[in-house]
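Everything on this sheet refers to the single structure shown next.
Here the complex is missing one protein chain, while the rest keep their positions.
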Amino acid sequence: MSAEAAAGIEESVHDHGGMAEAGERRIGWAARSMPVLEAIGARFAQDRPLDGLRIAACLHVTAETAVVMGALKAGGAEIALAASNPLSTQDDVAAALSTYGIAVHARAGVDRDTYYRHIHQALDIAPNIVLDDGCDLVNILHTERVELLDEVVGGCEETTTGIIRLRQMAAENALRFPMVAVNDTRTKRMFDNRYGTGQSTLDGIMRATNLLLAGRTVVVAGFGFCGRGVAERAKGLGARVVVTEIDPVKALDAALQGYDVQPMGRAAEIGDVFVTVTGNRDVIRAEHLAVMKDGAVLANAGHFDVEIDVRALEEMAQTVHFGIRPNTDEYVLDNGRRLLLLAEGRLVNLSAAEGHPAAVMDMSFSAQALAVAWLAQEAAGLTPGVYDVPPEVDVQVARLKLGAAGIEIDALTSEQEDYLHSWRVGS
Amino acid sequence: MSAEAAAGIEESVHDHGGMAEAGERRIGWAARSMPVLEAIGARFAQDRPLDGLRIAACLHVTAETAVVMGALKAGGAEIALAASNPLSTQDDVAAALSTYGIAVHARAGVDRDTYYRHIHQALDIAPNIVLDDGCDLVNILHTERVELLDEVVGGCEETTTGIIRLRQMAAENALRFPMVAVNDTRTKRMFDNRYGTGQSTLDGIMRATNLLLAGRTVVVAGFGFCGRGVAERAKGLGARVVVTEIDPVKALDAALQGYDVQPMGRAAEIGDVFVTVTGNRDVIRAEHLAVMKDGAVLANAGHFDVEIDVRALEEMAQTVHFGIRPNTDEYVLDNGRRLLLLAEGRLVNLSAAEGHPAAVMDMSFSAQALAVAWLAQEAAGLTPGVYDVPPEVDVQVARLKLGAAGIEIDALTSEQEDYLHSWRVGS
Amino acid sequence: MSAEAAAGIEESVHDHGGMAEAGERRIGWAARSMPVLEAIGARFAQDRPLDGLRIAACLHVTAETAVVMGALKAGGAEIALAASNPLSTQDDVAAALSTYGIAVHARAGVDRDTYYRHIHQALDIAPNIVLDDGCDLVNILHTERVELLDEVVGGCEETTTGIIRLRQMAAENALRFPMVAVNDTRTKRMFDNRYGTGQSTLDGIMRATNLLLAGRTVVVAGFGFCGRGVAERAKGLGARVVVTEIDPVKALDAALQGYDVQPMGRAAEIGDVFVTVTGNRDVIRAEHLAVMKDGAVLANAGHFDVEIDVRALEEMAQTVHFGIRPNTDEYVLDNGRRLLLLAEGRLVNLSAAEGHPAAVMDMSFSAQALAVAWLAQEAAGLTPGVYDVPPEVDVQVARLKLGAAGIEIDALTSEQEDYLHSWRVGS
Partner (left out) sequence: MSAEAAAGIEESVHDHGGMAEAGERRIGWAARSMPVLEAIGARFAQDRPLDGLRIAACLHVTAETAVVMGALKAGGAEIALAASNPLSTQDDVAAALSTYGIAVHARAGVDRDTYYRHIHQALDIAPNIVLDDGCDLVNILHTERVELLDEVVGGCEETTTGIIRLRQMAAENALRFPMVAVNDTRTKRMFDNRYGTGQSTLDGIMRATNLLLAGRTVVVAGFGFCGRGVAERAKGLGARVVVTEIDPVKALDAALQGYDVQPMGRAAEIGDVFVTVTGNRDVIRAEHLAVMKDGAVLANAGHFDVEIDVRALEEMAQTVHFGIRPNTDEYVLDNGRRLLLLAEGRLVNLSAAEGHPAAVMDMSFSAQALAVAWLAQEAAGLTPGVYDVPPEVDVQVARLKLGAAGIEIDALTSEQEDYLHSWRVGS
C-alpha cells in the first residue's frame, strides 16, 4: 500500500499479536497486485472525497477487501465491515483490519445466526453508504432495520446474484435508495467474473482433489461471464467441457465455441467434475445425482450455496465421509456410488482456494471505490433504483491497469475522430 | 428452400441460361445451411406479413442474401436489390434472383459511378422499407432522394459501420424514420461478427496467399466482435496474435486473453500478416507501412476500404505487380521491401473467399426477416431513431438454430423461476 | 530463387507460352517462403555434390517441388519427374519445369494407365537415385523394371504410407537398395505432417464447402502427426473434434488432450465432417455410411484414396450430383440422406486447396535435398534397408529456418555442456 493510502490506517493502535501481523503480510502481498487501487487510494488520501461518511460493508473479508477498505478510509470514510460469506473470512486479515481502525464483525466458519448478527452489528454504524455482495445487507436493511433507511444515500452491489435481487426489489418498488450495479461494469463482468472466477474455481478444485483435469469431462452449468471463465480454464487444463444452459442465445454461443451443450439430465451421466455457476437454485438435484458416475466431483462457484441440492444429496447418502481430503466430503449412495462434494456446496474458489487473485479484484474494487466517490457526489440527485457505473469509471480503471502492466495502446487521430462522427462519407 | 418459401419466387419465367442455373445451385447450397430462415420463410408464406410492401435493399448480392430475399418475397413484399459492395456481387446469384421476380441492380466489379447508379435504381421502387448494409442507401435517400422519404416507414441496418453513421445522423436530428439496428442483436454480434468474420477472413487470406499461418505473427487491428473472431481463428491456426486497440477496456480484455497488445507503431515492425477490422479509417498508414517487414501481407476485414491507406501505399511504391496471386497485389517500396495488399484493401472475406458461411448468415438474416415483419407491424408507432431489435427475436432465432442442430437445453423449473423473482431469500 | 539456385535452370530455352510463365510466377511465390531450400540450393550450386547423378522422382508436381528440383539441378543432377498423384499436378508448374531442362511426365487429371506410364517414363532415365512419395515408383522398379535396379544406389521416401510399405519390403528382404525415410525426420513429421497437413486439409474443406466449422462436429480418423494437425486446426476453427484410433497409446493421448475419442461406429452417427488420415484402407465403410447424418461431409487427407470406401458409397447411392460445389459430389442414399464426398476421396488438401504451404515444404524438401547429398556420398557403404535421415540434417534445417524467421535461441555454456556429460554430480 502506498504511503498515502496508509494514511487512512495510521491509527492502528493495538497489534493483536501474530495474527494481525500475518494478516498484514497477506494484505501487503495482495496490494502488490493492486496498483490501480493503490493509485486511487493515493488520490483519495489527498482529496478526501468521503470525509464524514459512514459506510457499512458486507463483503468477503479477504486481503483484497482490506486494500479497498484502506483506500476508502484514506478517502475519509468511517467503516464497519461484516462478512458476506461465513466460509471466506480470513481471520488474520480481520485482525489486521481491526488494528487499522476499521470495525470488523467477522470470523471464519461462524453459524447462520452469528452471520446475521454480524451484519446487524455492521449496520449499527448507521451507514450513509452501503457496500453489498449478494444483497443480504441491503435486504436486512429493508426488512429488519428500516429505521436506518433515512440516513442511507446509496450503495453498491458486487454480484450478479445481488443485482438480480435488487432489480426485483426495484420492480416491486421496494428499493428505497439508489444502488450502483458495480457488478455490471465492463471491468467487473469481463475481468473479475471471467478471469477471476475462472482461475480460482479450477484452483480450488485442484487444491481440494489434486485430480488430473486433462481428459476429464467437466460439466459447467451456466454460461454467463463466470461460467465462460470456468469453461475456458477447464478447457485450458485439457478437460472436455460440457455446458448446460437455459438461455438459448448463451447455449448457442457455447456450441459455436466448440463446447458440447447438453441438458443437465444427460450431462449428469457423463461428467467427472460438475461446476454450478448459474445464480439459480437446485441446478443439480436428486434426479441428476441419481445418474452420476462413481467418483463424480460436485463444486459450486455461484454466489449462494443453493445451486447444488445438498439436502437431496444428504438424503440419498447411506454414509458420508467428511474431510476425505481438505474441503472434500464423500457421499456414498445406495447403489454404492461415491459422490464428492467440495466445500459443502459453497463457493469453491473462496473455500478451497483463496478467491479471486488480487489482480482482478484490483479492477472491480477500483470500480467500486470510484463508484462510492461518485455516489458521495451525485446520490442527492438520484431516485431509488439500480444504476450503472458511469462508463468513464471503466475506461479510467482499464487505462490505469494497462499503464501498470506497461501496455501502450493507440489513440485516435483527429481524422479518425472526424470519420467516426461523420455519416456523409461514402463507401 | 422449402416449397412454401419457394412460393415467393414462383413467377420465375425466363432462365438467363447457365448463369442463372449456376446461381440457383449456389443458392440451394446456401439454403441447406439456413434452416432457421427456411422455417421463417415457410411461416411468412402462410401469414403474408409483408403483403403490399415495397422494399429497397442494398446488401451484398450473395447466395445467402438470395435466401432472405426469397423469405421476404414469400411474405408478400415487392423487392428491388442493389449491391452494397462492388466486389462482392456473385453474378450468377444476381441472374438467378432476376428469374425469381426480384429486381436486381448489381454486377461484379463495377466502378464507383455504376455502384451509386445501382442504389438509385433500387430506390426507384419508392420503398416503404429499406434494408441497408453500411448506410449508403439510407445516406443517399436523405441527401439526393429526399422526395422518397415520405413513403418510407422504416428500415434495418446490418453493419457496425452503418450503425455508427445512423446514430450520428440521429444525434444531428437528420434521421427521418426509424431504423432497426439488426447489427446490434446478440445473434448478429455474437455469431455473425465473431464466427462468420473470423473464419471467412482467415479463409480469404489462405486462398489469396496459401501462407502457413502457424508461427506467423498476425496483427489484428480492433478487438470488437469481429476483431475477436479474427484473433481467435488466427490463434487457432497457430499464429502469434498481436492486437491493437484504442479502447482501454477492449485492450485490457485482449491482454487478459493472452494476446500481445501493442500500439500499431510497434506492431507494424513485427507483423507478418495485418488484418484491420475497426470501422475506422487509416488504421494502417504511411508511418506504419514504412517500417513493415519484407513480405508483410495487408488485409482488411472492416466494412469500407478505408482502413488501410491504399493511397499512401501507392505513393510509396516504386513498382506494383498486380495479381501476383489471385486477389494479391505486390507493392515494391523504395527500400526494396515488398508489401502484399489483398483484395485492394476491400473486405478480404468477401473478395478472396465467399463471405460469411451460410450458417451464420442464417442467424443474422433470420433476425433481419423477423425485424422487417416487426417493422411492418409497429413502425407506425415509432419516431425516427435507431432501435434495437426486440430481444425475443434473438431468443426465437437462437432457439430455432439449436433445434436445427439437434441441441437440447434445460428449462427453468417453477421453483427456479420463483427463486429468480424473489429477493427475500437469504444466503 | 537465388541467382545461384537459378544456375541449375539456366538452360531454359523455349517458353511454352503463358502457361510456363504462370508456372514460373507460382514457383517464384513458393520460393519466397522457402528460404532454407534457397540457401541449400545456393550452396549446391557452388559445391556440385550431385554432379553426374541421374535422379528419377515421383512427387506431387507443385510449385514447391519445382523449387527442390531447382536445388538438385543446381547441385549437378539430371532429373526426370513423374507425378505421385493424378490430381495434384499443377500443369503450369510442369510447363515451367520443362523450360528449366527437367524432364516432366505429368498432367493434371490423367487416368490410371497414364499415371503408371508416366512413372515408367521417369524411370527410363535409368536413375542412380530415386525420390518417391508413396512408394509407387520404388514398387514398379522392384516388380516391372528390375533391369534398372543395378544402377540405383539409393533413394528417399516422403510419406508415412510409403515408409510402411518400404519397411514391409525390407522385412521380406525384397528391398534392393538403401532408402532414406525422409518422412521420419523430426522436421518432416513434426512440421510438414502436423502443420502442413493440418492447415491445408481444413483449407481444402473450406474452399470445397464454405461450411462454418465453429460448432460443427469434426471426426478425425487417425491421430498420428497428420491427424493431430488436422484435429488441432479443426479445434482452432471452433469445431468439436472426435478422434478415432486403433492404437491405444495414441487414443489415450487424444483423450488427454481433451478430444472425444470414439470408435468410428459411434462417431459416424454424430459427425458433421469426417477426415480420414490413417494410412489405412476402408476406415469409413458401408456400415458407417449407413448411419451418418444428412449432409455429412467426407474428406480424405491420407496419401491414397482408399481410406473412404468410395465404391461402397457409390453402391449405396440412388443418385449422385457431381460438382454440386467445386470438388464436391453429393451422394443421395436410399433413405434420402445426402452425403458429400470431397475430391472423390483423394487428398483433399491437394485437390481442393493447394497442398502444403511452401513454408513447411521448405523444411521437408530441404531435408530431402540434404539427404540426397548424403546418399550421394554415403550410399556405397550402405546395405539395402530403410535408413533414418542423419539427425544433423534436422538440426541444420531447423537452424536455417529459425534464422530465416529472425528467431534467436540460446546456446549451452561450457558449464552446461559439462553438466550434461557428467553423471557424477549429485542432487
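Every chain is named by a letter (A, B and C) in the order it is written, and numbering of its residues begins at 1.
Everything below uses one rule, namely that contacts are C-beta pairs under 8 Å (C-beta built on N, C-alpha and C of every residue); 3 or more make two chains touch, one makes a residue touch a chain.
As the structure is a computational prediction, the values presented were derived from the model and not from experiment.
Asks: Going by the contact rule already stated, which one of C:286, C:380 or C:402 would touch the omitted chain in the full complex?
Replies: Checking each option in C:286, C:380 or C:402, the one touching the absent chain turns out to be C:402.
Asks: Write down which of A:214, A:286 or A:412 is the residue touching the left-out chain.
Replies: Reading the full complex, the residue touching the unseen chain is A:214.
Asks: Can you work out which residue in B:257, B:327 or B:366 touches the chain that's missing from view?
Replies: B:257
Asks: For the full complex, which residue in A:178, A:196 or A:222 touches the chain that was left out?
Replies: For the chain that is not drawn, the touching residue is A:196.
Asks: Taking the full complex into account, find the residue in A:237, A:333 or A:382 that is in contact with the omitted chain.
Replies: Candidates A:237, A:333 or A:382; residue touching the omitted chain: A:237.
Asks: Out of C:261, C:298 or C:313, which touches the unshown chain?
Replies: Counting the whole complex, the residue in contact with the absent chain is C:261.
Asks: Which parts of chain B face the unshown chain closely enough to count as touching?
Replies: On the chain B side, contact with the omitted chain comes from 214-215, 235, 238-240, 255-260.
Asks: Could you list which residues of chain C touch the chain missing from the display?
Replies: For chain C, the residues touching the absent chain are 84-85, 115-116, 134-136, 139, 143, 164-166, 168-169, 174, 186-187, 190-191, 194-195, 244-249, 251-253, 255-256, 261-264, 266, 279-282, 303-306, 394-395, 398-399, 401-402, 405, 407-413, 415-416, 419-427.
Asks: Which chain A residues touch the hidden chain?
Replies: 25, 29, 32-33, 195-196, 198-199, 203, 206-207, 210-215, 232-233, 235-238, 295, 324-325, 353-354, 356-360, 405
Assume only the chains that are shown with their structure count from here on.
Asks: Same residues or different residues where chain A meets chain B? The copies count as same if more than half of the interface numbers are shared.
Replies: Homomeric contact, same residues on both sides for the most part.
Asks: Rounded to a whole Å, what is the gap between the Cα centroids of chain A and chain C?
Replies: Taking the average C-alpha coordinate of chain A and of chain C, the gap between them is 53 Å.
Asks: Please set out, as single numbers or ranges, the residues of chain C touching at least two other chains.
Replies: Where chain C meets two or more other chains at a single residue, that happens at 214-215, 235, 238.
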